[in-house]
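Just dropping this structure here.
Note that this complex is displayed minus one protein chain, with the remaining chains in position.
Now for chain A:
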Amino acid sequence: MKRTVQESGVSHQRRAVIERDAVQALIDALGAEGYAVIGPRRRDGAIVYDPLTDAADLPWGWIDEQEGGRYRLHRDDRGAAFGHVVGPQSWKKYLYPPRQTLWTGRREGGGFTVETPQGPPPRYAFLGVRGCELAAIAVQDRVFGVVRHDGRSVGQQQYTDSGYAARRAAAFIVAVNCGRAAGTCFCDSIGTGPQAGPGYDLCLTELIGDGRHEFLVEAGSDRGAVLLDRLPARHAEGADLEAAAAVTEAARAGMGRRMEPDVAGLLARNLEHPRWDEVAGRCLSCANCTMVCPTCFCTTVEDTTDLTGDHVERWRRWDSCFTVDFSYIHGGSIRQGGASRYRQWMTHKLSSWYEQFGTSGCTGCGRCITWCPVGIDITEEARAIRASEGGASDGAD
């Protein structure tokens, strides 16, 4: 997928170092290219992804403290723009919006006509996409049929979500390598971070210390290289690369949690397990984990009419497998109990996702742990099931 600039015949620099103040130049350059720049901002006590026009909007000097069921922002002397990790939102908010109009209809004569929303897709530039989030976008590319996958596919047909595909193709991605990990992070054990990539157009590493505040910028695509060429930058020295490596190493070292290895098989053979009832005793079925998860994709539809009954709209909105309604068919819901609903979510994310899309549905971002009101920890649940197996069968796989 990744081509070097030399191969493509473009002689732009692939790496450079920009000053702290050049972030504004980056935002301006993206804006000049026609992108709506979306990036992290501090709002309502959290870091959220909102439109940005000014580099000053970035949460300079704010970091997040995260634990199971806990999220707090604190001031930090280093003054980093990307010192925080990930907040409650993910980029799926933009690539797969929480509410979308699928089509509108009008009664006409004895029948009706249907129209789909027209017009070019929004062109987003995402600023500050972390390794786990880049991986999550790659996962959703498979879910929505933008990328074909080589994993075992039982599906007979391949469909593409045209809206997602259009927004995704138009998006410019500026990734950021994490310099610290939150208490709920476990990307290292999944293999999606803290080093971001592949899949970005540009990747930033924030270099702070010894009186400097700079960013190493690496281009991952031709258009990224073209953009980088327009920024006021200096050549990246070996020392800069070493400093950048140290940044991601620090994040790796501070990783708060880790996921069990081979968890897909572990869950597949433990569909019946007392732990599901145990976790159901704590789970509120609130659906927070599915809303904050950057790969959860379930939706439902809503049909609305105006007062005349002649104009209708069909909406699609995010849904969650934690509701009883989710599995309702005539006669009742399939997943009546909290245990079966938690099992559905966790085994789907970590196990059956492989059967469907040839990849894990978990990228180790830790949001489901942080934003669970009772602090249920997906890594701990996996560990508990592993431990029970160890006792029963010496952990033999």
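Keep this in mind: a contact is a pair of C-beta atoms (placed from the backbone, for glycine too) under 8 Å apart; a residue touches a chain by one contact, two chains touch by 3 or more; residues count from 1.
Criterion: contacts and distances are computed from a predicted model.
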UniProt protein name of the chain not shown, from "FAD/NAD(P)-binding protein", "2-oxoglutarate ferredoxin oxidoreductase subunit alpha", "Cell shape-determining protein MreC" or "peptidoglycan glycosyltransferase":
"FAD/NAD(P)-binding protein"
Looking at A:Tyr35, A:Phe126, A:Phe144 or A:Phe186, which residue reaches the missing chain?
A:Phe144
Specify the residue from the set A:Gln66, A:Ser340 or A:Thr379 that touches the hidden chain.
A:Ser340
Full-complex contact with the absent chain, from A:Gly31, A:Gly61 or A:Gly105
A:Gly105
Could you list which residues of chain A touch the chain missing from the display?
1, 102-103, 105, 107, 110-114, 116, 138, 141-150, 154-162, 165-166, 198-199, 271-272, 297-301, 303, 305, 309, 312, 316, 319, 321, 326-330, 334-337, 339-340, 343-344, 347-348, 351-356
